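Before we start, here is the structure in question, set down as structure tokens.
Here the complex is missing a single protein chain, while all its other protein chains stay put.
Which chain is which? They are A, B and C, in the order written, and residues in each are numbered from 1.
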């Protein structure tokens, strides 16, 4: 393998907020020979993954699986439901909400972005107000990000649904939970989402390369009128083939092997336990951050992400913040750990700690110790004791 | 792993014309932990695969790598270069040419399909005639399939190029060599192709999940005027990020590990030797088919595919052909081998033998022996001696 | 991996009579991180493999698993049951019987070898006669090889048991079925064997590195009086630790992962089906050999090995046999297949075809086709049609 020779000793700590560490069970499941995608063995695999993934999305409605990155599933959600020039309402929770907006623009949609401060989730009342004002019902879709990977802030999707309902507005609700699925509680059906977009390389613990659209009946109905050109992303043909466990084009077979294993792992542990584990690790991380005397980017404690924590770099004496990226380089070079960079508006003054996927207490403590050691090495001012605070919390809550 | 418990003993013979058998070196290369797609180790990987894949396409121009099936790269070639309502000229070499045409239609293009008999490659003179007639230069692109996977017929791309040139027509030349690349000689630059479309799961010996667009300067220029909506498939942003070895969205890292290894393997063996190996196996297969007294679907010996051979089922006494799919089921059930089905117009009376990728003489002979044993088991009339003919030919030509 | 770069394309045909091809399920099972050999997870593994392996030996008595080659288990069988200078009676079925005799000599035993012609199995009546003559009961053990890997001849172990019983002789019966276990029917308990010796790399489909002693109560009793020095091989301490699923020293954990999987595979297929599959492939191989006009080394059809077939090279015009090893080199070089060499007394004029383990019809046909192509390439005189004969037989008997 390329460059592995130059690896430092020991296991790399991949603590970006995705791709997350792929567990051995999944790597081994994918390491089997590819099979005939038109044969009976594949058919059994296809049926299994299609049924399993519904449980993860908490839906009884179809989930479309694409061989693509999550960005492809963003595009799919839009081209299947909308027509050129349609108005869509989006909400600036952070970098990924912003990128989805740019993608909508490229596709010829008329996307409006409700401005946000990157430190809070969606304020559903602002969506409600905007929809109420849209008496002509020009807005065809409301698009929000459930777990904003750039900020570590989650949004209350049920509240957005309620806001749309209160406004009695017919817009579709499209939600990106690319980095939330399988880590943070998510309920496609119960929350009345029309299209949920997700990807493989986060809570699903897979390598990147698969993405998803969970699709409501209303969204399916809308897709029949939508006129944006679509072929690869078109739901209709895929869903027709999926009936029998197949795909219209060659699916990413080996990633599907991994998906079958990933769903088994999540369901064996139990989704509620998976979510509780993530929440506990989020809390331990924030306790460390506070003990260091630093600030969590997310300002609303109801909106803390269980997936990642964005940390604000402290100021130096001159009113400038220490450089987050210089710090991250030192951590990578000296402590063999990848941390997430600050993106977009928070670039340079924020770094992100991923605590998602196939993860446990000691890997988190190693991670936090690496951050603290990195602070020392990089001369970032902080109070000692962050790791100690996390140890105390984890010991106190272990086995509960 | 799902259903592996029910596997019959021994190694499955995956003799469809792709996905081809993935060699251990590639499976193992992909079986490494996913890394940070924004870090220096990934950067080295990105630069390596981008440079290596150019050698496989025989181009010094950029090759775009998508996390998608080959179908996605078909779409990408069109949406990057064309605008709604554009005329494109396509050529019905078989099922995949037909499917590409349907995809063009879905995207809102005005695709014209020159009719073919599914037993010959492209007749470049017919393209020339059509282009000459198009004095208004309404046709924006000529799209042809290099190795038609449904028929085992290749087309002479250099001849198509020459035909366009003779017609002094400005149309772009778009070529699908999804199942040809890495198995049949292909020269993106020398043949003057504007966009070459390919995929990972054939001659590149990878699982499905990556696809490619090799892009000429003329195509890049055209992309600036093309107005079909594009985001995920847009070349511009990808090429800009590729400059540094990165991608705008999360790439399919583990498949890229495999791609690096696959290119190494092909270049270590040497492309000329790879192509000669495929041609020799094609000839051995056809000798077996003829010895059985059966017909190869491809009628023109200059157009035999080195990748696969489509075989016409013999007639029963009543003027009907024996059912190819019943035969294939018997082969799968009794001899643990997957053969390719007949598609579209040749469905039911043709089956296909893949002899591509990571392949050798004895695996071919086992394959042909499985076909012959299947004929016996299924009661398909044939002359004995097909395998013997292949043995003789391979022994005679071994080590040359 | 060392030298893999120079591999020819495609999968190597490893048709020696062991190590046999390791199936992907087993390779992947072994590809997990090593665990604490004193912890509860290991304990569950230990108990499972100890219980499973009994089913494979068809015994309810203990099976000792060593981290060693099969040669180690030969030594273990002797040092646990015998004392310096003890007489043991052995039977020259071929090279491995001869090597076991030499090993006994090295350990200070007084081993007597009943001469054989390497083309027949054990003649139990000769053992009976020798034991009857041993009125002083100086002979402490009778040692025979069940499946002689050097000749492709099996011996009737039940007949040997009966011979000992008829002679009313107290000698222990020690049997080597290193290359027979998991491929040829074997019954440790029903046949009254005292120590059965086996290894991992044949019918168990594992890499080499594990070996076995199945041990009768009588052998255990004998071990208490036996005075040959023993430590690593000593049953007593191992059996005591095995009670709880552990070993006295660090066991070969990852090979035990593979053993658990291997036993599962054999038991899922069903031992009777496994044996029938091997017998059928042996018969197909012999039909090919006869059709080539060549001779099978084994002269007694009741003693054909289902594991391998040793083939006698034909004579050239001058009363000399063609060189088997020159032929094997040509097959390796040109057809990427390893065949077994002739060993000891049959060196140079015999080669061996392994048809054991994770194997199937088409791999056998590819193997036989490689032999036939090798004959052509090497100029070995033969009649054509060997592969054809095997195809006919396999087609005729498929699915029965």
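Note that a contact is a pair of C-beta atoms (placed from the backbone, for glycine too) under 8 Å apart; a residue touches a chain by one contact, two chains touch by 3 or more.
This one's a predicted model, so the numbers in the text were calculated from it and none came from an experiment.
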Original post:
Which of these, C:31, C:269 or C:295, touches the one chain of the complex that we don't see?
Top reply: C:31
**OP:** Would you mind spotting which of C:80, C:150 or C:201 touches the chain that isn't drawn?
**Re:** C:201
**OP:** With the missing chain put back, which residues of chain B would touch it? List them for me.
**Re:** 24, 28, 31-33
**OP:** Kindly note down the residues of chain A that lie in touch with the hidden chain.
**Re:** 1, 4-5, 8-11, 13, 21, 23, 25, 31, 264, 268-269, 274, 277, 333-337, 358-363, 365-367, 369-370, 372-374, 376-377, 384-385, 387-388, 390-392, 394-396, 398-399
Original post:
Which chain C residues touch the hidden chain?
Top reply: 1-4, 12, 14, 16, 18-22, 27-41, 44-45, 48, 66-72, 74-75, 79, 84, 103, 106-108, 199, 201, 207-209, 228-232, 234, 248-255, 257, 260-261, 332, 338, 341
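Note that in this section only the chains that are shown with their structure count from here on.
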Subject >> Averaged-CA centre spacing for the pair chain B and chain A, given as whole angstrom >> reply: 34
Original post:
Where the centres are mean C-alpha positions, what is the separation of chain B from chain C, in Å?
Top reply: 45
Original post:
Distance from the CA centroid of chain A to that of chain C, rounded to the nearest Å?
Top reply: 54
**OP:** Specify, in ascending order, the residues of chain C that touch 2 or more different other chains.
**Re:** 31
